[in-house]
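Single-structure report; data block below.
Removed from the display is one protein chain of the complex; every other protein chain stays in position.
This part shows subunit A:
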Amino acid sequence: MTWHVDAEDLRAYSQGELAPPAFWSADTHLVACARCRAALAEVSESVDAGWVRLDAELDAPRPGLVERLLVRFGVADHTARLLSATSVLRRSWLGAVVAVLLMSVVAARSTGSVTLFLVLAPLLPLAGVALSYGPALDPTYEMAVVAPVHGFRLLMIRTVAVLTACFGLSVLASFALPGYGLRALAWLLPALALASAGLALSARLGPLLAPSLVGGAWVTLLWAVHAYDAHATLMPFTVAGQATAAGVAALAAGLLFLVRDRFDHFQGSAV
């Protein structure tokens, strides 16, 4: 071959935009030239892919606010859509979390005691995680549980998102209590312990009973400690208590990993 169809003409040819006589010339040449046919195939594929992408963009409805924010923060679009289906990431739940935190901060500032804040803050991520999955609270649970995406992976994606939101808001609330220094962050390890224990136990007890028991145990523990010595710092917020919470969180995380396959099946009444 003494000549080949140039790239611009090949692109125009693939899109049906190459006019005669250049079209006739290219058409005749392509019959005889394998190299140009291969180049044409490459150009066509890239044009087709471009159309598919454009088509998909034009056809897809505009994502919601949470989804757009997540994508802006670098979350992949498919993960953002999975997260946008997490009911506790909706405005109503986040509004409730903000309200509880505001109330406890106002109480701490007016009474001079940070106890109510420290008691409530660990319960928020526990409740958030509990409300983010399961047959009673996730409307698409039954379809999700038979999907090839592993149930534990889906649970972890949602859990990380819920914990990030709850922890972020609680840390902001802690900044509103500057007089207490690091003590205002003493909710953090108990929160991790409660959330991980709730998840680990839910593999056997179900997504409603397990967090209810863990939350109940937390409130009972604090009540009992307070009844024993009303004037001392509540035990979970002492150094020993924080170390215990860290240990419980680590143990529960290990247990959760061991029982991860249980989240791959329907958790609820099978009949």
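Following the convention adopted for this analysis, a residue touches a chain if its C-beta (ideal position, glycine included) is under 8 Å from a C-beta of that chain, and two chains touch if they have at least 3 such contacts; residues count from 1.
Assume contacts and distances are computed from a predicted model.
Taking the options "Dihydroorotase", "Cytochrome c oxidase assembly protein", "Molybdenum transport system permease" or "ABC transporter ATP-binding protein" in turn, only "ABC transporter ATP-binding protein" matches the UniProt protein name of the chain that is not displayed.
In the complete assembly, the contact with the undisplayed chain comes from A:Leu82, out of A:Ala12, A:Ala26, A:Val43 or A:Leu82. Residue A:Tyr141 is the one among A:Tyr13, A:Trp93, A:Phe117 or A:Tyr141 that touches the chain not shown. In the full complex, subunit A contacts the hidden chain through residues 49, 52-53, 55-56, 59-61, 63-64, 76-78, 81-82, 84-85, 87, 90, 138-150, 154, 261, 264-266, 269-271.
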